[in-house]
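Quick one: the structure is below, questions incoming.
The complex is shown incomplete by one protein chain, all other protein chains being positioned as in the whole.
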Amino acid sequence: MSIRIIVTGGTFDKEYDELTGSLRFRETHLPEMLRRGRSMLEVQVDVLMMIDSLEMLHHHRQQIVEACVRVPESRIVITHGTDTMAETAQVLAATVPGKTIVLTGAMVPYAFGSSDGLFNLGSALSFAQILPAGVYLAMNGRYFAAGHVMKNREVGVFEEATQGE
Amino acid sequence: MSIRIIVTGGTFDKEYDELTGSLRFRETHLPEMLRRGRSMLEVQVDVLMMIDSLEMLHHHRQQIVEACVRVPESRIVITHGTDTMAETAQVLAATVPGKTIVLTGAMVPYAFGSSDGLFNLGSALSFAQILPAGVYLAMNGRYFAAGHVMKNREVGVFEEATQGE
Amino acid sequence: MSIRIIVTGGTFDKEYDELTGSLRFRETHLPEMLRRGRSMLEVQVDVLMMIDSLEMLHHHRQQIVEACVRVPESRIVITHGTDTMAETAQVLAATVPGKTIVLTGAMVPYAFGSSDGLFNLGSALSFAQILPAGVYLAMNGRYFAAGHVMKNREVGVFEEATQGE
Partner (left out) sequence: MSIRIIVTGGTFDKEYDELTGSLRFRETHLPEMLRRGRSMLEVQVDVLMMIDSLEMLHHHRQQIVEACVRVPESRIVITHGTDTMAETAQVLAATVPGKTIVLTGAMVPYAFGSSDGLFNLGSALSFAQILPAGVYLAMNGRYFAAGHVMKNREVGVFEEATQGE
């Protein structure tokens, strides 16, 4: 079973730039994380874009849709900023049939000490192997079907919600 | 959905004792790991024992069987040393029906920098939520049914194998 | 020998705020760092302020001068943002006689994985114990006398420079 990991950025891959004191993207940490988890899964990592999901526009989401349709794998994990992950999931659910797509991200960059990134990656890869075709979010150890989840910005966790909330 | 985590020790929870320069067990790191993963799962953590799985005897495995039968949850994750994890899995498969039991561990202690522990925990908790009743191992990002897996000690990964190998 | 550590903030003590995705100050990490270094020095930690040194105004530097004069210790370490550390050092050199004052900071927050903070703290505390009365900067493993150092912002290191550069 082969899984495609599509990287779009988000807090997951942010780093601290010591010259400017700000956060930025450089190389994705996915390969390093798979090594740390000692993953023996057959996985292909594609870096599609590296942006904060608050900056995602329609054409970014279109690129993600096209990538999901184009790749041969029927099981896909997408790393994504948590702020608009639920939105991207709904677009995918409406446009990409017949594949198991699991979106995940992190509340703290993997590059920092106390990140949830590695936990979420292990979680998402497991859900991607078993869940039936459909689009899901994997955060906080749980999974949510697209259209039935929202990010609670006050406490920084994902919760069930009815579509359109 | 409620998950029971039964802690039995193994490399997962080992620590470095600076006074003796050796490795030892103290408190389990499970609660700290669940906090780091920002887990919102309904989980109960039980510390059943804290031993190296190479030191497990029949009565240790009996305790694990009894704990799995006794707890009300039908979905269980067991943290366990990797050396004899496959063995404990086979005993459970023969004695505990009707529950989804996922064993996991770590090749490097969580307390050390480059541990696979957090990745494996996220992975195991996800498999525990969706696999049907049965006994499984979750290691290296994958899952294996009890009786069909062995630890390859030369390279330190888990692989499929026929029962009795 | 007693050393006073005066905390003023800077990158040294910044943290990642996962709800806003930005960097901010909370509690100082100094006590935790002294524990990690297993320091047996007689040290008193005072949090005077927690600000980015780019935001320091005259009255902030006045507070630092007053604190250095007021404390009984004649050996002082000040944690400070690296951007205007050389400036504060010159003000101190002109106003606080008879004490060994060593300023230090970090290019990467201690709270992140790859910080120079612990190295700089060990370095600064050592210089504070043996340098004669005067004001110094301890960065990049070296020490510089106040008035003879500047931060090279292009590469993020401290170098010797003549006063007023």
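Labels for the chains are A, B and C, by order of writing; each one numbers its residues from 1.
Going forward, a contact is a pair of C-beta atoms (placed from the backbone, for glycine too) under 8 Å apart; a residue touches a chain by one contact, two chains touch by 3 or more.
None of these values were measured; they are calculated from a predicted model.
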item	value
Visible chains in contact with the missing one	B, C
Option from B:9, B:109, B:122 or B:141 whose C-beta touches the chain left out	B:109
Residues of chain B in contact with the chain not shown	11, 16, 18-19, 21, 23, 52, 107-109, 111-114, 153-156
Chain not shown, touching residues in chain C	33-34, 36-41, 107, 114-116, 118-127, 129-131, 138-143, 156-158
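We adopt the following convention: only the chains that are shown with their structure count from here on.
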item	value
Overall pattern in which the protein chains touch one another (line/ring/star/complete/other)	line
Turn needed to bring chain B onto chain C - CA fit, degrees, nearest 5	180
Separation of chain A from chain C, taking each centre as the mean of its C-alpha atoms, in whole Å	39
Intercentroid distance (Cα basis), chain C paired with chain B, Å	45
Length of the line joining the C-alpha centres of chain A and chain B, rounded to whole Å	26
Interface hub residues of chain B, defined as touching at least two other chains	none
